[in-house]
Structures are given as C-alpha cells and as structure tokens.
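Excluded from the complex is one protein chain; the other protein chains are retained at their positions.
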Amino acid sequence: MKYVDEFRDPKLIRQAADEIRRLARPGRHYRIMEVCGGHTHAIYRFGLEGLLPENVELIHGPGCPVCVLPMGRTDDGLALAELPGVIFTAFGDVMRVPGTKGSPLEHKARGAEIRMVYSPLDALKLAQSNPGKHVVFFAIGFETTAPSTALTLLKARQLGLKNFSVFCNHVTIIPAIRAILDSPDMRLDAFVGPGHVSTVIGCRPYEFIAQDFGKPIVVSGFEPLDILQSLVMILRQLAEGRSEVENQYARVVPWEGNLPALRALEEVFELRPYFEWRGLGFISQSALKLRDEFAEWDSERRFDVPGIRVTDPKAAQCGEVLKGVLKPPQCKLFGTECTPERPVGALMVSSEGACAAYYHYVHRLAEANAAAGSLEG
Amino acid sequence: MCLAIPGRVVDFVAETPQLAVVEVSGVKRQVNVDLLRDEPLGPGDWVLIHVGFAMSKISAAAAEEQMRMLQMLGEDLQAMEEIAGYQFGRDPS
Partner (left out) sequence: MKTVEEEVRALPRVRFRDTRIEMAHGAGGKASRRLIEGLIVPLLGGPLLAPLADAAHLEVDGARLALTADSFVVRPLRFPGGSIGELAVNGTVNDIAVSAAKPLALLLTFVIEEGIATETLEAELRAIAEAAQRAGVEIVGGDTKVVEHGKADGLYITTAGIGRADPRARCSPRSVRPGDQVLLSGPIGDHGITILLARGEIDLEADLRSDTRSVYPFVEAILNVAASGLRWMRDPTRGGVATALNELARDSGQGIVLHEEEIPVRDAVRGACELLGLDPLHIANEGQFLAVVAPEHAEAALAAVRAVPGGGEAVIIGEVREAPARTVLAAASYGGTRVVDMLVGDPLPRIC
C-alpha cells in the first residue's frame, strides 16, 4: 500500500533506531509524551518501545476521545438509545464502551435499536430512509472528526431534515495538553504531537508549548518511521537546546491547517464553558456544542438527557493512566478484573486506549512468555 | 480518532462535486472532498481519508523529501563511524 509500506521499511527503521540511540545521552532520562491514542497504538503495535534505549521513556497522553469521556456521558447517550422510535448510531469504537447498565452492544442485545456507522453521513442517510424514526448520532472525537460532524449538520439543515440530531461529545486537544503541562504530577521533556488533529488545526496552536513551556513538540505521522523520525527530531532539539514546533508529518499536515474545516467548525459549533474529562477533571473551553442556529439538530435540546455525573469504580485508575502518571499494567485492575472482554473502563476497550494497546501487544506476549518460563527467541 | 487512510482519487461523482471516488488497494469508496474545496484536486491525487471525508491532500514531494531524509540517516551514521574510525572526529556518543 502506497504511503504506508515505505514507512515500514525494516532497514530504515533500524537506522532511525540507531540514530536515536546515538542521540540519547547516557545519564539523562528522557520523558516524551505522545499525546494521541493513535500514536500509543502504533507504538505498541510496531514494538517501537523495544527499539528505544532504556533512557528514552514514552509517556502515554490523553488523546483518546472515547477514553476521556466520563461514563455519565455514555449513559446519557444510551438513555437516548432506549427512547422508543430512536435509532442510535455511533462508530464501532463506541460499541463496547461500558455504561452503568452495560455497553451499547449489550443494550442492543436487550432490544435497543443501535446501529454502527462508519461516517456521520451514514447516520444522515439512515434518517432519510427511516422517516418514521429519529436518528441520533453519537458524535465523538477531537478536531479531526468534528469537521465531519459539522459538514453533516450543515447538510441536515440544507435538507431540512426533521428526524436527525447529534449528541455532541467532541473535545479539543489544546486544553488537554495545557492541563498536562500545568499538572504538578508531570515532568516531561517533549511531545510527539497529534498527527491527524493537526491536519485541521495546523501547527500554530502548539507554539505555546515550545515558547511558554520550553518543550519541543514534533507533529508526527503514524507509521513506525514517522514516529521514530519524530523522536530523532525531538532528541536533536534537546541536544541543541532548542524548543520549537516542527512538522514531521508534512506530507499530510499543512502548517496553517485546513481552512474549510475550521470555517465549518466555526459555523456549527461553539465552545462549552466547561466539560468534564475523565482523569483531567473539569476543563474550561475544552469541548464543543452546537450553536443555537442548529438547536433543531442538537440531541441535548430535542430530548432530555439525564446528565448524571458517574464516577469510575473506586479501584479503577483510568484517570491516572490517561494523564500518564501510571502505565497501564500499574493499574490494580489491569489484566484481572479489567480485560478487553470484560472492561471496567473505556481505556481497555477503545482501540486507541493505552490499556487496550498494552494488553493486546505487550501483556499477552509477556504473560505467555512468563508461563513458558523463557524469553521469546 | 486517528485512523486515516491514504487513497487515490479516481474520479468525481457526476452532479455532486463534493463527492469523489477514491481507491485504496483496489477498493473504491465514495469520499466527501468538501474540506479540500480550496485546492485543485483531480484524478491521480492522493488524499487522507477519515470517516468518509478527505482531510488533506498528500504531498508526493513532501513524502519523497521525508524518505530522502530517512535514507540519509543511515548514510550520516556510516560517515560518522568512518570519522570515528579515523580518530580525529568527535566521538559520536
């Protein structure tokens, strides 16, 4: 596959890993956070941690939009799903996320009309072909996905569709990064910056990280060579005492972002005064809601959502893993009470969740090797 | 929300200029290209697809430049090893 395979070239991967080894000064411990869940997934999937020297540590950030959604919002969505005459639609990632009374799939097994879609436009089409029902689209995602929802809402308005609404849970990445930087728990040297969010917002919004906090940030692609090259660029900045925003993913990310996407966001959404994030608490101006002109397509205004705050089970340490304070296996429930088949929190079930990635690519292998009593040869 | 796939534009859907037929490894899919309306887009161009929308046009030039830089990493290392071997260059570690 073009633009994929060449960035998995084993020889070049080896070379990039060697360069990282060369640049990492012995006696110094580097703590680099990859913000985006997609990067966390790629790091585990491609075994990149194993290629790094001991003193380069990757810390997993909160860039998983399913993971940061508090359980109460999932419950709100499922309350909509239980309403008669409603078809609840969501991406595949959401289907196994635990709500208080079970996941969407479990609600579906009990008779709720829940359908998986690949695009918000699918949900729109469903509404057009089911005039007797109301289709709710459970919108999640950062700025990568929000423009798609925006364009879909513009189309819904253009069509004058009466039986379609969006339950909006879009969140924005910058406040999350700021919360990490402001947190006393965290001591970080640099960031691997979100790749696809940046296709929309560009690279400028990250300047405060380099200028105000003095940390390098390199916007990165998702193939092994992308991530390794970004780490090379970060280590070079640190070695040279620079703190800048750099764009490793230049083949896809425009420095100024995507203007039509930003315009669509501006037209359809406004910022909520505050929004609760799992692990990071209430953050102001960090989430989107539909503007008044789009009230007719806003599920929260068409229907009553319970709006109950639900805290995670006491023993679950989702918040700390999301902030990067704990690594997934350090959570007391990891691998025992909380597994992909019986998840306690979203991090174990979202394909971008740090716990799920660690479980599938590291834990299972380690467990199997430990049982064998020998290392994989 | 990061899964985005590169695909090649094959054609536009007649009467709906915001829809293009994009191909990924022989699989064709209709993709909304409205977010790229400010740039020239034609058959043969590569785009990044996310939830049914094209987010960005892929720059072949930037990709090639990146591959070139990655190839150079190996050459740099070799050159440095040579210099270290001559013992009058800086110790790379």
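First chain written, first letter: the chains are A and B, and each begins at residue 1.
FYI, a contact is a pair of C-beta atoms (placed from the backbone, for glycine too) under 8 Å apart; a residue touches a chain by one contact, two chains touch by 3 or more.
Since the structure is predicted, the reported quantities are computational estimates derived from the model, not experimental observations.
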Touching residue (missing chain; options B:20, B:36, B:51 or B:73): B:51
Absent-chain interface as seen on subunit A, which is shown: 1, 4, 8-10, 13, 37-38, 41, 45-48, 50-51, 64, 66, 91-93, 95-96, 105-106, 108-110, 116, 118, 122, 224, 340-341, 350-352, 360-361, 364-365, 368-369, 371-374, 376-377
Hidden partner interface residues of subunit B, rising order: 1-3, 5, 23-30, 49-52
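Everything that follows uses one rule, which is that only the chains that are shown with their structure count from here on.
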Whole-Å gap separating subunit A and subunit B, where each centre is the average of the chain's CA atoms: 22
Partner subunit B, residues of subunit A touching it in the complex: 1-4, 6, 11-12, 15-16, 18-19, 22, 26, 36-39, 41, 65, 91, 118-122, 140-142, 144-145, 147-148, 151, 194-196, 199-200, 222, 225, 229, 232, 248, 250-254, 258-261, 264, 352
Contacting residues of subunit B [partner subunit A, same complex]: 1-4, 6, 8, 24-25, 32, 34-38, 46, 48, 50-53, 55-56, 58-60, 62-63, 65-67, 69-71, 73-74, 76-77, 80, 92-93
